[in-house]
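Note that one protein chain of the assembly has been removed; the remaining protein chains are unaltered in position.
Our next item is chain A:
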Amino acid sequence: MDSDILGQFLDALDRFVRERLIPHEEEVSETDQIPPALVEEIREMGLFGMSIPEAFGGLGLSMSEEVQAAFVLGRTSPAFRSLIGTNNGIGSQGIIIDGTPEQKQAYLPKLASGEMIASFALTEPDAGSDAGALRTSARRDGDHFVLNGTKRFITNAPRAGLFTVFARTEPGSRDAAGISAFLVEAGTPGLSLGPRDRKMGQKGAHTCDVMLKDCRVPVSAIIGGAARINQGFKTAMKVLDRGRLHISAICVGAAERLIRDSLTYAMERRQFGAPIADKQLVQAMLADSRTEAFAARCMIEETARRKDAGQDVSTDAACCKLYASEMVGRVADRAVQIHGGAGYIADYGIERFYRDVRLFRIYEGTSQIQQVVIARGMMRAARG
């Protein structure tokens, strides 16, 4: 994309976020629902297909372009991001990277347009950080597999038309090596959903359990077909770098929003005869937040640039996810502090962001898991 078009694209997105999404934040949070007409506008805007190749009806953004878009999208409630997140990320990237031509043709255009929502079903009640220990079984039956198990906390499952379900195809195995990734359409007999989870924040974005009971799917439903039996975990790992950079950029967007709101408030709110922004202790909070958000932005832009250049960025993408998600937690905490009592009261929206951003340190790999990934990457590099 040449820089003029990218600029125009980001301007259009910025305007859409300011004029259409930000004004709906409170309603979405109060009703725990994104109004259907707004979902339609988000669809028309093209937000579901940002990272899907142009050949399949998406925008085909590079990593650098995608993080620029995420910086902008991050400035509004993460619930909107969550709606489009799975189609752009974990729900489509596996198909893009490892899918067969038929799978790409069957699903990517629908995911790009938002006609179909994709979910990514990896986590289970007894397998979270240790996803390789998952228990959902896929028993071979001729040219079919029969799936049994439960998936937990699955984003967008209540709306999904397509689930990427990770299941164990190698019966006696206990680790990541015996796992395959299946494309299971909603409505397939044996697939059912649990009630919606009640969450701390990100109201309007929904998760629930996905239950599989003797759910029969053909071998051709494995991402990449029969050739990729037992390769599912590798597919999952391949989509991680992109997802981590995307989430990191969303964290920066949210931080920048909170900093802007905090600055505006601090310059208007007067105590002791002057705006609180004149107090150096308040200035320190503003300055620390600004510095950390800027640092995260730079890390992400640099890592995205190197990913686009074809370099292995696994360790650095984990650094970005760790730093950016922890950073936005601190920024949100300071934003509440700068707002004082108003920060704790729902009308100002600050406490909502404070709750919303808490999730970023947990999903797509907790902070501790990022630390483990980073340290392992360091040791791998040292050994050569």
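In this text, a residue touches a chain if its C-beta (ideal position, glycine included) is under 8 Å from a C-beta of that chain, and two chains touch if they have at least 3 such contacts; residues count from 1.
Here is the rule we go by: contacts and distances are computed from a predicted model.
**Student:** UniProt protein name for the omitted subunit, picking from "Electron transfer flavoprotein subunit beta", "ABC transporter permease", "NADH-quinone oxidoreductase subunit NuoE" or "(2Fe-2S)-binding protein"?
**Tutor:** Its record in UniProt gives the absent chain the protein name "Electron transfer flavoprotein subunit beta".
**Student:** Considering the entire assembly, which residues of chain A contact the chain that has been omitted?
**Tutor:** 1, 4-5, 7-9, 11-13, 15-16, 20, 41, 44-47, 49-50, 54, 57, 59
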